[in-house]
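Every protein chain of the complex appears in place save one, which is left out.
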Amino acid sequence: MDLYEYEAKKIFAEGGITVPPSVRITKPEELAKVHFGFPVTLKVQVLAGGRGKAGGIKFAKDLNEGQELAKTLLKMVVKDSKTESLLVEPKLNIKKELYLAVTLDRERGCAIFIASAEGGIEIETSDTVITMPIPNPYHPYVGRELARKLGFTGNLLVKVADVASKLYKIFEAKDLDLAEVNPLIITEGDEVLALDGKITVNDDALNRQRYFDGWLERHTMDLSERERRSKMIGLNLVELDGNIGILCNGAGLTMATMDMVKKFGGRPGNFLDVGGGSDQEKTLEALEIVNDNPECDVMLLNILGGITACDEVASALVKFIKKYPERKLVVRLRGNNQDVAEKILAESGLKLIPDLEAAVKEAVAQSTSVTKKPVGAKA
Amino acid sequence: MDLYEYEAKKIFAEGGITVPPSVRITKPEELAKVHFGFPVTLKVQVLAGGRGKAGGIKFAKDLNEGQELAKTLLKMVVKDSKTESLLVEPKLNIKKELYLAVTLDRERGCAIFIASAEGGIEIETSDTVITMPIPNPYHPYVGRELARKLGFTGNLLVKVADVASKLYKIFEAKDLDLAEVNPLIITEGDEVLALDGKITVNDDALNRQRYFDGWLERHTMDLSERERRSKMIGLNLVELDGNIGILCNGAGLTMATMDMVKKFGGRPGNFLDVGGGSDQEKTLEALEIVNDNPECDVMLLNILGGITACDEVASALVKFIKKYPERKLVVRLRGNNQDVAEKILAESGLKLIPDLEAAVKEAVAQSTSVTKKPVGAKA
Amino acid sequence: MILIDKNTKVMVQGATGKMGSSHLKRMLAYGTKIVAGVTPGKGGTEVHGVPVYDSVKETVEKTGATTSVIFVPPYLALDAGLEALDAGVELICLITEGIPPQDTAKLVAAVKEKGAKLVGPNCPGVITPGQCLIGILPGQIFSAGKVGMISRSGTLTYEIALALTDAGLGQSTCVGVGGDPIKGMGYQELLQMFNDDKDTEVIVLIGEIGGNAEEVAAEFIKNNIKKPVVGFIAGVTAPPGKRMGHAGAIISGGKGTAESKIAAFKENGIHVALTPSEVAQMVAKAVPQLVKA
Partner (left out) sequence: MILIDKNTKVMVQGATGKMGSSHLKRMLAYGTKIVAGVTPGKGGTEVHGVPVYDSVKETVEKTGATTSVIFVPPYLALDAGLEALDAGVELICLITEGIPPQDTAKLVAAVKEKGAKLVGPNCPGVITPGQCLIGILPGQIFSAGKVGMISRSGTLTYEIALALTDAGLGQSTCVGVGGDPIKGMGYQELLQMFNDDKDTEVIVLIGEIGGNAEEVAAEFIKNNIKKPVVGFIAGVTAPPGKRMGHAGAIISGGKGTAESKIAAFKENGIHVALTPSEVAQMVAKAVPQLVKA
């Protein structure tokens, strides 16, 4: 779960990291609440990255200019991500900017610091980046070593090290995937502040992080309606721009099926993994979600019944096809209880194709031949 | 710092360990506040152990009997420890009693569980005791292994393990020297409750355990006035029943000096370690405390000036002897700046004995010859 | 074969739960030597005829089990894994999905310290066909032979195993390493084991988008692996920035694409198949002597 900048900063502040004073507004007239005087910075609160480049950060010299800017900014959409509010902060005198983040490193299998003495950068493409594995349990000397490697000495070494330690503590205590301060700034007065930040909470930890209870819903507002629906019932849907609706069991098999669709000349319309051991009801819900995509011309169902019973899937299919008799449907089923499934499907006129490549080719053929028409439920 | 039972139980409850309902009273009439009905158990809240044997735990069948008992109990003193209040609890139906504690083990250098399937016992003398080292960081399987070794199965295994895990978490989070539940009881309904408990907070951790801010003063009320005074200025005084007041630098040397006093026929009146590198002022305060003991006939000062400068000590002695010219004082000084000290002392008529055994023998000789008389400050 | 064989003594942690008990039954039916189940508080009972104990330590003492398959819920998995390690279990197969990765990181560190082995989490398990199956793999799809398989995926592995079996190419051992970003055994360790295994003649490596493990493995293969390797990468059509089912399957910051992985394979002399049936064809071509008449 990605958090908004203002939420990340609240968490930083609770963890002892200094952030600038700020006011969050959702209407231009609320700008009058600003207590720290002008000029100010106005920043759109969106979940997508690249907000600055997209024009989502503006400076206003007075209230008038600020309110004019706020009107436009509040309506802004950055990479499909809607502006939730604006964060207003004073313009600060910056002496130096840094990048500082904690995340999990796949290769090392542990948390790491990622840092750079250049701030506000695209960390993926910078060549001034330092990474440092973090031992568990954490001890403050690790943060000091990081500050030293960043080239700090004296008081600033101690202060930057302190921020690093606090950032790790937040990362650990809140089960984050990412705790990023970018930039961490040093003011003319040698104050160290988090000027902007990003936090990603690990989705699997949400049920034990009571702090985030009830947060998920308002952090999924950038998802499509079907993606949200899937998320709520525990299915993983990713929408694509093709016309073959795909439904498989298992993430790897779903991706491989999409890839084969493309290889044989088709265009996958989505990724949908119904997971292992899904029952009739869940399979039916998944079928409905794929069906609801207006771009979907053909549906390709690929179930390798290792643990999943093919007959359960077949029964769901029969119900589905009764409701949507005009839906083009290519079914590949193989594995557990395949023979029973075959019989069930034959009765409702559905052909089962046990060979995966044959099934994919059939779906592609149907998708390129169909004339587009809406497929609704049977009246 | 030892806590009262009611404080320990409050901490247990905050840590998720079930304790019986209770009411704490400081006056007999407050017994009317009891909300769980009679019969009840009345327990004196004292810092000393052995309260039960001393008659500090009584049962009352009704309010009348309870108030009568409370009157007596509130005045009770157990091993020099004054009753601070009474804890009133319902009488429970006990199916089984256990002993369960977490403490640090010197030999293994880590925390350990100490447990016994017999509760309410003198753990030092019991032969049914299980000890188990606790890994750091802690994980709940350790508690389950303990419960299993105690002979539990089924639901009780899970419940007792859960109490063990919570007890360790409290021990760690609060920097305790000892977290003891004795007895931990199992009721007829298989509820697991801490019926009595003892907590010792590590004194060195008090400055980082904000929870205990301000607790120290009311937990030292069993100390003598001079022991408290010493504690407040960071000196370690232990009062004994002899008549030779002892003041040394270093704990080991102080004990060795006491031992020599005894070996040569004298009776040490106290243990007082002024510590390493004490200055004039602190040395003077220490001299005053020893001097204030009415049993003290002779004072023996033994300073081995490794780091401590002998001349600093000598200057303090000169001031002291001006204030208390009649005080019998044997001074052994050796080490750093011994020559300067010797000169300073000679001027005020004090003889310095560099040999330890000679000094101890001199103090013993003086202590057995003096006629007792109070030594006050010079008018 | 590697990791497990017909003599491997296996316990199941979380044996009395719904998933644990149903897979315990399947594993038993397959012939796996399941010697015990472990569920705290259920000691003394039985699951499908297998005795249940309260702790791993007790289980190890009483049964000599050296391997544990774990089915406990996500937030209890770290504790279960550490309990197994502490009791001296040598191989842990962690099936559970949805473990917070900081927990996994702690378990991985402990596994390294003890010199034990961890497969998973979020994995289908390990099978040495005809001898031993631990986890949730469908045994009937696999057949004994000389192909070693390593995969980040579950059903895709079955699909490829099916293609191999259909083509008469049995497997020595198949290891599903799991779809999480932080995990136990990785490609290199297993590649080395298959390289050193006399029963394996060719290795199939099934990767997917996310991270750079395949790129690293490709170079490792070039420098260390003497046996032919056939690779497959899922996710050519996956869009960037979206998690594709597995926690670890995500292209982020332009890294972890299928193109990059396929290129790395090709540069390092690894055959790359584009469909499951192509995997079987390439294996057959690489080691024609393996194909059963």
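When the chains are written out, they are named A, B and C in that same order, and each has its own residue count from 1.
The rule we apply is simple: contacts are C-beta pairs under 8 Å (C-beta built on N, C-alpha and C of every residue); 3 or more make two chains touch, one makes a residue touch a chain.
Computed from a predicted model, the values in this text were never measured in an experiment.
> Of the chains you can see, which ones touch the chain that is left out?
For the complete complex, the undisplayed chain touches A, B.
> With the full complex in mind, choose from B:Glu145, B:Asp196 or B:Asp273 the residue touching the hidden chain.
B:Asp273
> Decide which residue listed in B:Ala205, B:Val318, B:Val340 or B:Ala365 touches the omitted chain of the complex.
B:Ala205
> Decide which residue listed in B:Asp259, B:Glu281 or B:Glu326 touches the omitted chain of the complex.
Reading the full complex, the residue touching the unseen chain is B:Asp259.
> Give the residue, chosen from A:Glu65, A:Glu145, A:Glu191 or A:Glu295, that touches the chain omitted from the document.
A:Glu145
> Which residue among B:Ala13, B:Ala32 or B:Ile307 touches the omitted chain?
Residue touching the absent chain, from the options given: B:Ile307.
> Pick out which of A:Gly16, A:Pro135, A:Pro325 or A:Pro354 touches the chain that's been left out of the picture.
Reading the full complex, the residue touching the unseen chain is A:Pro135.
> Take the complete complex as the reference. Which residues in chain A touch the chain that isn't displayed?
135, 137, 139-141, 144-145, 148, 153-155, 157-158, 161
> In the complete complex, which positions of chain B touch the hidden chain?
104, 106-107, 109-111, 123-124, 136, 172, 175, 177, 202, 204-205, 207-208, 236, 238, 240, 248-256, 258-263, 268, 271, 273, 276, 304-307, 334-336, 356-357
Keep in mind that, in the parts below, only the chains that are shown with their structure count from here on.
> Please tell me the distance, in whole Å, between the geometric centres of chain B and chain C computed from their C-alpha atoms.
57
> Can you pull out the residues of chain C that are in contact with at least two other chains?
Residues 106 of chain C touch two or more partner chains.
> Hey, what residues on chain A touch two or more of the other chains?
Where chain A is concerned, no single residue meets two or more other chains.
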